[in-house]
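Below you will find the structure I want to go over with you.
One protein chain is absent from this view; the other protein chains keep their places.
Chains here go by letter, A and B, matching the order in which they are written, and residues are numbered from 1 within each.
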Amino acid sequence: MSILDLFLLQIKIIALFGGLTIVVLSLVWLERRVLGKIQRRIGPNRVGPQGLLQPLADGIKLLVKEDIIPESADKWIYWLAPIIVFVPPFVIWVTIPLASDNSILAVNNMHLGLLFVIALTVVSITGLVMAGWGSANKYAILGGLRSTAQLISYEIPIIMVAISVLIICQTTDLKEIVDQQNVIPYVVYLPLGLLLFFIAGIAEVGRIPFDIYHAESEIVGGPFVEYSGAHWSVFYLAEYIQTFTIAVLITLLFLGGWHIPFISLEENIVLGFFVTIIKSYVVILIIFWFRGTFPRMRIDQLMSFAWKVLIPLSFANVIFSSIVIFYDIPLLVLSIINILITVLMGYVLYNKFTTPAKIDAEEMLRKARNYKLPEGI
Amino acid sequence: MTNQQSLNSVDMLLNMGPQHPSTHGVFRMVLQIDGERVMDVEPYIGYLHRGSEKLSEGEQYAQIVTLFDRLDYLANFNNELVFCMAVEKLMGVEIPERAEYIRVILCELNRISSHFLFYGTMGMDAGASTPILYGFRDREKIQSLFESVSGARMMHNYFRIGGVKEDLPSDFFENIYWLLEEIKQGVDQADSLLSFNEIFLNRTRNIGLINTEDAIDFGLTGPNLRASGVSYDLRKNDPYSIYDRFDFDIPVGDRGDVWDRYFVRIQEIRESIKIIEQALKQIPDGEITANVRRIARPPEGDIFVHAENPRGDFGVYLVSDGSDKPYRLKIRPPSFCNLMALRHMMRNAYVSDSVMILGSIDIVLGEVDR
Partner (left out) sequence: MAEEEITESVSEEEEVSEELDPIIVERISILENILSSYDISITSFLGEINIHIGRTDIIDILTILKNSPETLCNLFLCLSIVDYEDRFEAVYHLQSTTLNHRYVVKSSLDKDKPLISSCIGLWKGSDWYEREGHDLFGVIFEGHPNLSPLLLYEEFEGYPGRKDFPFNDYKEW
């Protein structure tokens, strides 16, 4: 590569870094405003117009905070943990294309892009365990153990669903996968796949309903409890970058990326870029909506949900998609099978949890109306 | 520091200390955990002990009402009511009708606001961030009504021996009818958000079970006892004040798990709304306080009076020696007794369940420690 190419590469990397930072800042602001709307209050609205400079204020506050390091913490592990958590999500972005002309909007679109992405999401799990152990705090150790179990279990559905997408599109190059969806996005063929990837993605990032390992109300921060100031802000940023990554992956793999169905965009880069961003932000808004609505699951319920529900379904998805592709069955059969399984699963879960509770509630109301005073009155 | 004789070398001691986001006040429990399972729990109380019982031996009866406000600081009117009933029963004073109705309306409103706070903190313990804001929104509306009646949002000092301090403000009735509509919508909204959510059901069904015999043995009262299937509500079993004139239902659960305790309280909000509506129709005009001397001197004797607080059976044992200060004032707080059952409820629980179980007992440290 010539000097000019290296120079252009540097520019692209710096632009990527800057773009990601701006996106993360906007996500922080957006989350707080959206949560405020759900909770019937205004979010931040003091710092800057409509509170847009709030993330900047938060960043400055976190940077100037005193960095307290516990005395019995293991220095090397304590210092390395945030780096290991923070760097892989950025490295993933080297290969994710955001518009059709990848010479401008991906630093290096690899042929094995999908594999690269999935391989690197696993690396940051180590950082969490190191944070938990290096903090010399019982709550941190508990959080670190929980996080390992959770994140490893929820990698498997992600990988399996990615494989089933791979079977349909026969390539791991992310740009090719998006270009094959220019008429029909893969959500039509694999709705169950989208659901599984979405749920497992939320669990990977560690958002409600799967944020037990850093839950505030129980173990007061989990592996992050002894980090303060700039150290902690690194973890915080990493979580938002991972959220954005999962949203963009969903957009690229299932929602058609920069294509709008039945409208050909004539290789228009700017419009394609905005279409991708808008689709990712819709997915992110749904993730924020979950945060405002749901309570969190307990660690053993989370694990049994992964191993008993998500993994079998994702394996079934792989099997069905390989059968359909191998025997050249029309792909709509796959979508019908997926929809059937989803409906069946929803029915089973509803009957297992909600129906007995509603029956009990009815019983309680009936007993209330016929309140029996004890004899002796 | 635990009182176990032999410490198992495998179990870890986890201290959910006096400062913790979900121990509902200054309460400390030491969990002995084996992985994620709780083997034993040792509660430590006394961080908020202010010596209320001893203090009251040096105060005149009218001054003790403020002390009782601060015991269960989420249900101020109910506490004041019990104390005033105790002294009035000793003295044989009969209270005018209007004062009785005002007392009942305010006590039931306080019950509603206390249960809304329970709902909010229950959602918070489970991890949902929205229910607490919904609960507090409705609580704020009730507290502004309290402010218009008694002058303070929380520590009211409004009941007096023989009646209440002042008559209701002139805009009370339109305010309260508006408020009741808002509360009805609020409780429906709250119910639809959390009560039948699959994740919440998973976190609360079959957790913290306590069956009927054990519940009575431990001295549980209030919604905790009713959730275990015992029909024991003092408003119906042993009516005090004017509760026998109202028609309302008492929800009684079946299994005694966390969800039953939660749902019983949500239903109680709806029943309290019914009581308030009936009271508003029946309230007469008249005096608001009986003809009692300003410095009350009950005759010698001792009396025990108890009433149905939002948390259970709040009792006062008053020993009087004829002077203007009580000889001995013993407070029977419901949360103190309910907390004794914590260890029994937490057998076979996970660490995450311990937070939910503690939240479902609904303790207030002000009355546990007095």
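The working rule: a residue touches a chain if its C-beta (ideal position, glycine included) is under 8 Å from a C-beta of that chain, and two chains touch if they have at least 3 such contacts.
Predicted, not measured: the structure shown is a model, and the values here were computed from it.
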Selected from B:53, B:167, B:254 or B:324 as touching the chain missing from the view: B:53
Candidates B:155, B:216, B:242 or B:290 - the one touching the absent chain: B:216
Sole contact to the chain not displayed, among B:14, B:31, B:45 or B:81: B:45
For subunit B, residues in touch with the removed chain: 3, 45-46, 49, 51, 53-54, 58, 89-90, 92, 214, 216-221, 230-232, 237-238, 299, 301-304, 306, 313, 315, 317, 319, 327-328, 330, 332, 336-337, 339-340, 344, 369-370
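One rule holds in what follows: only the chains that are shown with their structure count from here on.
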Between subunit A and subunit B, centroid-to-centroid distance (C-alpha), Å: 42
Of all residues in subunit B, those that touch subunit A in their complex: 12, 14, 20-22, 36, 123-130, 133-134, 137, 193-203, 205, 231-233, 236-237, 249-255, 259-260, 263-264, 267, 271, 350-353, 355
Residues of subunit A touching subunit B in the complex: 35, 38-41, 138-139, 142, 208-209, 211-212, 215-220, 291-301, 349-350, 353-354, 356-358, 360-361, 363-365, 367-369, 371-374, 377
